[in-house]
Structures are given as structure tokens and as C-alpha cells.
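Only one protein chain is missing from this complex, and each of the others stays in its spot.
The chains carry the letters A and B, assigned in the order they are written, with residues numbered from 1 in each.
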Amino acid sequence: MSKEFRYVGGTFPCDQALRKVTGDLLYGCDMKPAEMLYAKLLLSPIPHGIVKRIDTAGAEKVPGVVKIFSHFNAPHKMFNSCRIIPGQKFCIEDEPLFAARVKFAGERVAAVVADSLAAAREAVSLLDVEYEELPALLTTEEALNNKAVKIQPGGNLADQYEIEVGDSAPAADCLVVESVTQTQRTHHAAIEPHVCLAHYDGSGKLTVWTPTQGVFGVRSVLAEFFNLSYSKIRVIKIPIGGSFGGKQEYLFEPVTSFMAMETRRPVKLMLDREECIIQTRVRPAVRVKIKTAVSRSGELQEFIADTTLDAGAFTGSAVDYSRTLATKAPKLYRIPHYKHTGRAVYTNTVKSGGARGWGAPEIITAVEVHMDQVAKRLQMDPLEFRLHNLVYPYDRDPVLNLSLGDARVRECLEKGAEAFHWKERFHRHAQEGGRYRRGVGLACGAHKNGMYGGFVDCTSMTLRMNEDGSLNLNASLHDVGCGTATAMKIIVAEVLDLEPDLITVTEADTELTGYDPGCYGSRVIYNVGACAKETAEKLKDKIMESAAFILQKPKEYLCMAEGHVFTMEGTDERRVLSYKEIAERAIRENYTDLGVAHTYYSPSNPGSYSVQFAEATVDTMTGLTRVTDFLAVGDVGRALNRGMIEGQFQGAVQMGIGYALCEEVKINDRGKPVNNGFKKYHLVNAPDMPDVKVLLIEHEGDDGPFGAKSVGEISAVPTAGAVINAVNHALGTSLSDMPLTPEKVLAAIKQTEDQG
Amino acid sequence: MREAAMLTPNNLSELREALGQATPPSKILAGGTDLVLAIHQGRCKPDLLIDLSGVEELKIIKLTEGRIHIGAMATFTQLMDNQLIKGSLPCLREAASLIGSNQIRSAGTIGGNIGNASPAGDTIPVLLAFDAVVRVLDSSGQAVEQSIDQVISGAGRTSLRRDQVITEIIIPLLGEHYRSTFVKIGSRTAVTIAKLNMALAVKYDETAKSISDVRVGLGAIGTKAFRERQVEEILNGRRVDQCLADTLAEELSAAVQRAIPGRYSLPYKREAVKGLAQSAFANLFPKLYGGVSFTT
Partner (left out) sequence: MRAMLIEFKVNGKNYGREVRPTMRLLDLLRDELGLTGTKEGCAEGECGACTVIMDGEAVNSCLVLAPQIRGREIITVEGLEQGGELDLLQQKFLEHSAVECGFCTPGMLMSAKALLMKNPHPSEEEIRLAIAGNLCRCAGYSKIVAAIKDASHSADGGCR
């Protein structure tokens, strides 16, 4: 099975790494076109109320202030921040540029545009806003129960649905287990705060520089919001200092563009950390109830889930996100009867939005915590219990009616258990006592590879060989730091057998690069990568044709290796042409351009899988928990850039441990986010991170380039479940109210002790 | 917004002159790790900043007549690296090493830790346990020694007048029979504000295996750190064994209950303080313990 690759599977720095280590790469915060103005937002301090009046007199006097905006002088038109294509399902347009009625503490109320950031900041602090406060609904329960207060015109229920597949007939002697898991709001915490730069020039053209995950979606939203021609809007993806879904939605492009259009000067909006936490998007809090019926021998008979997702104050991506929760468990387990009821509920809290894994970490954490509870009731090793129920390669996803492809989750589990010495540790740690107690936990996770089956998933690119034999790949990439640009180079380099360094790859620019819906849905490696491979193959064909013409031999008599085209051995005299010679002569002698264009349509959407193993050590006296060992196993199809893939898993584990143990955007009973900076919103830092081992399972059974499947999102799906299961194993508890803070852990220990 | 002015004295006599110009909103700038943030966030709008970073006398650490003198501008990194502190005040070194990040420790100072008067300041319990005094200079050139308790009056508040500055922290060394330790619970191993912190110092009688002159400095409970005299009394003269560790744990728990009745954080703190007590005891008497921790 093992193939000889020249570049695929090696380790390469990400595309702009050299400029990143020298500090030379310009991010949004570093860009400063001539005449640029700075914008600063005023955010609502209250969760619900009418903006009655804004006294701008003090602010206007600040030297350098150019203009002050609010709903009093801005359009009241609404947009949806995650709408990628016109008329997209579930994308209700209910977000304003500036609120006339604020619906959460942190919503945009006004903005000052000034010559300097200092002036803009000072002016904002002098804006005096009069609010008429309205009752705020801060939890989904309150929002559903209170019929008098409507956050959105249609009420507080944003969406509800029911999915059912299979037959309901669990045997009479089945074990029935019920669980409730509460997941929490979390901050994406990209180290780069949000930023956007826009300019509306004299010709009526709007240019927007933004660290986005999808330029064409931004353009579509802007065009329809401002009634501009798509051709008069240029959206350029600039370097992103991390996103994790936090920069996936078009949060500030509309408001920054509006200010640029009004002032006719370049306007830059840069957020600070507090603003990023309280007014961008959060991973939604979801309450998950699961009820399963399992045979005494450990086979799942029935799986019934009910989810309530806190959408925050408007729709954004909440409906799609909520519905996606129903699609994950059936990708992971064979379930004879599956039912999922779900709803998304508006509350007067910070807007929920896209986050790495798009629902999978939320639902899978609940599923995996539940599965451990079932295994415990069955007195079965959680590993064995899962092996009774996990899907097999080429099973069918009963909900989406798609093949799961070469789903290797069982192999991930088996090989991982061996490497982690699962059985031995699972039994050993259960016996240990003392102040510091250790436990191990595992969790399986399922995700996807692109949008095939329900949404546009095509991409267009061009590839051209230059006169010196180097290459330019022109593609709409949105590298968020995971190394997708380098992955494309590796793919093209492998096909054309030349150094990846000889290839330059573009990132997305609506004016210059081909259509691509964006970097989400775990679609980039699987689909954009496949496009790069086919495009390179197309160019290879063209190069061979050109060489054939120069050499006056049919191309079937030629072969390609190490940047050269050769006549086959055994024919008459051996002749060799370098790429440079071919490219030069093609253009000089044959008047031919060695360039190709290609559009790729995704043909499939297999599952991506990861199984993760955690060891947790709990200080039973303080409740402090540390993850002291970790193994992440990935069903990646084929590793393209090994070092970056390992890094993806290691970073995902950092995020997942935080999700399990400490991260939460907390909102107090007055509706205000309380941990509004990194002092109070703690990420796991280096001393608390274990050295995460990574094991990759490679089979290349699906349609991705060289068999590669997605990594970036699936890597973050099972982590929290593994950690929580390890804590519960250490303590004999069934904690499922996330995150497992020291306070909750201590309370649970006390409760277990009290129960004897 | 009016921009603040800044004075940059280069020695103590220039500092005195600078203090003479201070008004109520004026601020002393030490390491800046809290003040710069407050200014940037607009929470603090000083008219005048007196930057101490140029006053070399304030950076000196020396031993004189059984007392360690630490200049107010000694950074936490300096405290960690200083041989004198390492040898004579390991528990101050431990406290310094558990403050913030490396970057914070390189800038933050011991004088600033007192002047900032955070209830969770990590050096404070140590200074309390050692009966440290603070040397305060005013614009007239008069210097007085005050106890930590006199200087810190509440959360973020000190008794210092606007023309006064902390120049030195003076710590009387305890004898060779003393043992001391600093322990802390935060929400992470490193870079975390204390939820609880404590310095424990005792005189240990090797033959009788008993302790006396017990000193307990407790922080992050209530508005300012304090000496827990009641617990000290109970421990005085007791024989060192596991039972004593448990007594310390229970008594500290009761002390927390007394200090912050009805507070939201009480249920956690009164439990977790027992763990803090056991850790402190294990540090003082490692032979009694197996030395089990996260890292083993």
C-alpha cells in the first residue's frame, strides 16, 4: 500500500512562515494606506433596550474626529453575517450596522471615525447614550417561557426541527440510560484581534482588506447590502492571525465599508480583546439531553437526543448550526433507531457563531460523555463498548444519505488504545487513591469533508508554468494558519515533480482569483486540494504536449521527472528538456502559454474521524485538574504535510482541554460578560499542556488529493469528551456541566463522598 | 483628555522634589504592570506620573544587621535571581516566582506589589509572616518605617499620602531554626491570579519535633491579606505530625469561613484552603509526605 512520494507526507513550514519569524509579514493591524482613518465602536452596556438619544457634542470636539455614526444616520437595513450565496437557506437578515434596539450587552451602538486611534477612543468615551431599558432574557429557558418579550419579531424560537430514521423497537430487557450535558459559550481566542480595512474610491469601487475565511461571501453580502455591482467590489483576504471560525462570518466588513463609503477615505476598524470576547461571536452554549437503549451485550438499539442551542440575539448561523447537531452521532455509531429534536433560541446575549467543528465538538462531547455512562452501567470497558457500535468503512450515513467513505474510526480506536496502553491504564488508575487521583478517558469523534450533499462545493483555479519553469498557482485560498497554501504547493509539486519552493500560490482576491465558497466545512484539503491536483495534472498534460511538439515525439513516448521531460529509454537517442526550456520555447517558438484553468466539483463527503485518549490528574483537595498525558489519533486518509498536521492536532487539544476544564464566556445576571479579557478568560498555557502525541492513520480510500482528508476541525471534536471522561474515571463521578472548573470538581467530590 | 506629565528622578533627592509636585490624581510609576494597563483602559487618569525607574538606589538588595533591605524597585525576577534572597528568604523567592509570567516578573516590583494593594498580591502574605516593615519617604525628606498592615488599607487602597513613596522593604531574618514556605492556588499552574495564597513560617524544634512562633499570612480572602493569629495560637507548641497538618487545614477552613461569610467564593475557598494547608505542611516537613504532586 505504501507509495513512494517525493513531497507528500514530508514536513514543510507554512507558506509565509519565513516572514512570520522575521516579523515582516503585514497583518491587518500593520496596514496603513495613506489618508487612513481609524474607527472605534461604542458597544452597548445593557443587554436589551432602545437607543433613544446619543449626545455627540463632547465627542465631536475631540481634535481629529471626522464623523460619528449610529442608527440615527445609518441605514436600518439588516444583513446576515454567514450568508455565502444569495438567497441562502436559514440566513434570516436581522443584524443591523448599528442597533436602534440593542439586543445584547456588547452590540454595536455607534462608531467614531477619526484621524488617530487615540482620538477615536477618546471620542467614543465621550459619547453619551440614553437607553430605555427593556427586560432581558438571558437564558434559553427564560426566552422560551417569556412570551411577552420578543427579541426578534417572530418571537424567541429561532428554529426547531425533528429528525428520525430507523425503526423504534428496542428489546424489552434493554438498558436505558439518560444524560444531560451542558456545553458553554467559548471565545475563539485567535491571538490576532478582529480587523477590517475598507476604501471606497473616487470611481465608486469598494475595496475591502479582511482576514476572512471567504471573500466571495463577503462580496455577496456587501453587494446586496449596499446595492453595488459585484464587479465594483473587491474583497482581498489578508494574513489571518488565527480564526477557528471566529473570522468566518462577515462581522465588520459591512460596518467598515459603510464608514469608508461615507467618509470617502480608507477606514480601519481594529478591535481590542474585550470587544473580541463580548461582541464578535462565541461558540454556542448547547444543552444536550440523550437517552439511549442498549442491549445487555452492548449494542445500541436506540438513540434519542434533544438539543437546545443558545443563538444569542440574532440569527446569523444559528439555524444551520443547530440543525448540524443532528448529523454527527450517526456518522460515528450504527444506530438502528435515531431521533433528534432540536431548537435554536434567541436570548439577549452575545451572538453565537461558527466555531471550529461547527457543532461537532458540542454534540460529540455530550455523546461521548454519555457513552461512558452507558459503558459504566454495563460494566464494560468504554473501548469495548464503542467497538460494538462504531461505524465501518463505507457505511451509509442514514441522516444525510451519504457514504461515510473509508471511515477508519475503528482502526483509530484500536491502534490508539494499543499505543496508549489503554486497557492497562484504565484498570490500574481505577484502583488508585490519595490526594492526586489519575484517570484515563477516551472519546471518538466524527466530522466531514466539505459541503457536498447540501451546498455549493466547487472551486476554480489556474496554474501557469512561467518562462523559467517555475509555477504560479492562482487559487482562492484562505489560509488561516493551518498551512493550506503549503499543502497546495505540495500537491502540485508532487504531480509535476518539482521543488515546492518554485511554486507561488495566491490567496483569495475576488478580482483576481477563481470562485471558491471559502475555508470552512472542512472542505479545503479534500476539495480545493483535489482541484489543485487535477489542475496540476492538466498542466502536466499540456507540458507533455508542448515537449512532444518540441521533441517531435508523441507524448506517450515521454516521461516527466525532477523538473525535466525525457524521451523514454530504449527509443532512439535519449533527449532531455528542462521545464525552463519547454516553457521558454513554448512561448518563443510555439506562441503557446503553458497555463490551464480548472473547476472542480466535489463528488463525495466521507467522514473524518479522530479518537483521542487523555490522562487527567485531579487534585482532590483543590479541584484543580491537569491533563498529564494525551494521544490524538487521526483518520487523515493521507498526510500531506506531516509537521503541520501534528500541529493541528496539538493545537486542537489545547482548545479542547480549555473547553473541558476552564474556558467559558460568563454572563452575569445583569447580562454583562464578566470575563472580558485574557486575565479572566484563561486559555491553557504551556506549563499546563501535556506533550500531545499524534498518531496518523493513512489509507487514501477517498477522493481527496492522494487520499488526504480534512484535519483542522475533526482534530478538535473528541478532545473535551476524552478529558471529561478521564476526570470522571479518576473520581468516579459523572460530571457533564462544562467546563469542569475546580469549584464544580470539588462539589462533585463532596457529593460522591456524602453518598458514601 | 489632558495628557499626563512625567517626572523622571534619577536619585532620591530628585525623587523628593518630584513628590513635592504630586497632587491627588498623581501616580507613582514603578514596574507599570498594573498602572500602564489602567491608564490605557482609561480607568486611571493621572495628571502627573513619577517614574521611579531611574532611581538606582531603589533597586538594591542588601543585608544589614540581620535585616534584608529590598529596594522598592527590585523586580520579581531580581528577587528570584538574587543569591541573598535565595539563601535567606526562599519563601519570598517562591512567591516571586509564582507571580504572573516571566514578562510580568521582569517589570513588576515588590514596591509596586504593596502599593497596588491587590488583595491577591503574592508577596504580601510573606511580608506579613516575616513582620516586614516598609520604609516610606515623603517630599520633606522624612522617612518612616510602617508595617505592611499600616500601609495597605484595603483592596487597591493604601494609607500613603500623595507625596509619599515606598522606598524599601525591610525584612528581619528569622533564626536558623525557622522554616517557611509560600503556597498558592490559582486557576492555572503559571500566570494566574491567586484564589488563595499563604505564607507559613514556623520555628521548628528538631528534638521535640514541635513548632513555635507560628506565622500565617493569608491572602486573596477578603479585601486585604492578613495574619491569622487565631490559627497561629492553636498551632503554637504542637508536635509535628499528620494530625497537625489536618488541624491546620481545618483551622484555616474555619478562618476562611470567618473572613468571608456569605461570599460567593466561600464554598470553594473554605474547601480548597485545606489543600493549600496540606501543601504548605508538606513543603515544611517533606519527610512526613511522599512528595506526591501533579508532576509525579
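Observations on the structure shown:
Operating definition for what follows: contacts are C-beta pairs under 8 Å (C-beta built on N, C-alpha and C of every residue); 3 or more make two chains touch, one makes a residue touch a chain.
In this text, all values refer to a predicted model and were calculated from it rather than measured experimentally.
Remark: the omitted chain is touched by one listed residue; of A:T22, A:S203 or A:N227 this is A:T22. Among B:A143, B:A190 or B:I234, only B:A190 touches the chain left out of the display. Per the touch definition above, the residue from A:V215, A:M259, A:A475 or A:L683 contacting the chain not shown is A:L683. Check A:G64, A:G595 or A:G643 against the missing chain and you find that the one touching it is A:G643.
The chain not shown here touches chain A at positions 11-14, 16-27, 29-30, 188-193, 239-244, 272-273, 480-483, 641, 643-644, 646-647, 649-655, 677-679, 683, 685-687, 689, 691-692. Across the interface with the omitted chain, chain B contributes residues 3-6, 8, 29, 32-33, 36-37, 39-41, 49, 51, 53-54, 75, 77, 100-104, 106-107, 189-191.
Definition applied: only the chains that are shown with their structure count from here on.
Considering their complex, residues 1, 42, 185, 187-193, 267-268, 271-272, 274-276, 278, 292-294, 296 of chain B touch chain A.
Contact residues of chain A toward chain B in the complex are 121-122, 125, 434-436, 617, 619, 621-624, 626, 628, 662, 679, 682, 684-685, 687-688, 741-743, 746-747, 750.
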